[in-house]
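A single protein chain has been omitted from the complex, and every remaining protein chain is retained in its original position.
Note that the chains take the letters A and B in the order they are written out, and that residue 1 is the start of every chain.
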């Protein structure tokens, strides 16, 4: 979930990002992207304490702006963070409190203003008077601070409050005259406490991402069943069908149709491609390529313009040249194909000898017959042909035919005898039953 | 999107349909069904001008009824068009204005009536008085006209209006005494301007199509994830599971279960079939057939009663006789199978020799062993058997066994040596790491 907030934070191009995690947070730490720092808060001593721990990880200049946000607010937008940071810099304030108007303020802390509208203080609901409880402007718990101010104020925090914790509002209250309030949409404050809320927040977030793509010219048959990460780039004119999942560093070019029922992760798809009923990971797909139905492209797959990986085809760490086709029932691993190669159904690159992996090299205009076993390391010269059902363990010269096959023999009557045995068995079964 | 309106128009069985398109509309024209005419409007001179261009393409009799509708109103129903046409014919009016009551009339033209309720005029919102702006009956922009009246009125249109365009309401206003108003549901007026609106309209339309099927006895587990074109015929008792897409000229017989995660296009599915996790295009499937999970039937596939195309099976331009089974991992292209044929796993019809495609003929009660390569053109006689792993390039006689195989040899100790190499490599790696 913290990734959603990191996405939002990326919207302000921060100099550095530090995530403060509690104990048992190995999974969170392991999942953080490169360049994001983390700090451990071994005891939960309050938000002020967490901010202090985080600040120690950051190399800051006195006039820098430090944003303090939560990791469990998936609806927080980059626009809101941008407004918060800009306000800090434009106002020169020591601190900016991010506040929202809540329809039902409940247990949120209230933001109390002076009559002239300037910031007076934040008061926890437990400590609030009836008049204060009637205020519907609430503290989001997110702030922007001048770095030098924060570094000086945090160590001075005490625990003389109802919670007995070091807590951040005290930093603002102690310097109220130098603090201003910035407003945000209440909806973006929503935290997530259960998997039910997480699913709802996820759906809302997906809807926002897809809405932006649709307004930019992407056609989405059914936004409710289309799952696109915030990190994905889609050209106008892309068409996404139901059950499509686009994840990670993925881009899709104009005029391409993806789905139904397709996952693409960390891959590039060119223009005018058709990728359907497929799983694509770590692949680089050129223009006008067809993938599927029922194909799995694994990392290291590079597909040249106009190439094809059809039905029941798996590729891994393999390059297909321009116009090369693998229509059906094949496994290509650690292979390099030239241009205009045709791979017959049932072909397998035997890349693993039980100890090491080896490569298969195939030249231009090669015609690999059905069910050819290419026992790597092996090289097939340009314009060569292999006979169906052959195990090819030796290199094949350019323009040659290679075949590994015995003579076809025929045993008359065998089929008739089998049919009789089958009939007898059926009869015995019927008599027994 | 224009297809949705064409579907609605089909509900009034029109004598002819002409679509007026602007420039850069090649895609629209290419996608029009047979029998639908089109006319190009090279300059956008207004709705009156578009109607004139369209009318020129139509062969009409003076008393015919001409319907004028938009191409971007996907919610328009056949029932509404039927009511519009019927009103024109029953009333004998020169024109019928299709109007709706709008909750928020905004920029729509208002339909102004006399005190007795008869049609007075259409007034654009820009030209409307405050009293007229308060009217919530709005012009849908869709009309029915007597052909002769329209043909006479359109060329007489001027451009002396706020828009400086030839526009259709002027035709009605000029003959107000001969025009009547027909009401329609406001919801059906909704136009589509963005991909966001298109997705919403599409969802609503899908819901209506499925609702009709469900009320007619089709079971749909999850209408939100089931995608059925208006052109599809479903018998009562069909059961559709989530992720099912039925497109084009497709029909499914009673008692058949389709899905999850299945696309069927332009195909016939008989009664009591089970088609799941499959892609089916241009296929003719008899009664009691099983397809999938993970099967792809391509155009020209004909499956006899009780036949089966199981898991990782692809067929193309092939006929399976009654009771014939292709359970797994096979490709059948350009093949004709008799009745009760059993195809072993891994079987491939090698139909392409690099230059031409050839057919494979298989008789009744044939047993094809696993991994048989049928090198076409080739013919297998009835009751014949092929040995596993054989490449069959010569015809096989009835009731015979055909096998292409060498002797199995054994090299003692090879596996043990391989295991040692593997262990040594692992050890070296550990020492290096």
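Operating definition for what follows: contacts are C-beta pairs under 8 Å (C-beta built on N, C-alpha and C of every residue); 3 or more make two chains touch, one makes a residue touch a chain.
Quick caveat, the model's predicted, so the values are computed rather than measured.
Asker: Kindly state which of the options B:81, B:218, B:362 or B:393 is in contact with the chain not pictured.
Answerer: Checking each option in B:81, B:218, B:362 or B:393, the one touching the absent chain turns out to be B:218.
Asker: Looking at B:270, B:286 or B:387, which residue reaches the missing chain?
Answerer: B:387
Asker: Of the residues listed, B:54, B:95, B:141 or B:260, which one is in contact with the missing chain?
Answerer: Only one of B:54, B:95, B:141 or B:260 touches the chain omitted from view, namely B:260.
Asker: Which of these touches the unseen chain: A:233, A:357 or A:425?
Answerer: Residue touching the chain left out of view: A:425.
Asker: Touching the missing chain, which residues of chain A?
Answerer: 194-196, 198-199, 202-203, 224-225, 227, 243, 245, 261, 263, 279, 294, 296, 312, 314, 329-331, 346, 348, 350, 352, 354, 365-367, 371, 373, 375, 383-385, 389-394, 396-406, 418, 421-422, 425
Asker: Going by the touch rule given at the top, which residues of chain B touch the chain that is not shown?
Answerer: Missing-chain contacts on chain B: residues 211, 214-215, 217-225, 242-243, 260-261, 276-277, 293-294, 311-312, 328-329, 342, 344-346, 353-356, 367, 369-371, 385, 387-389, 405-416, 418-419.
Throughout what follows, only the chains that are shown with their structure count from here on.
Asker: Taking each chain's centre as the mean of its CA atoms, how far is chain A from chain B in angstrom?
Answerer: Distance between chain centres, rounded to whole Å: 32 Å.
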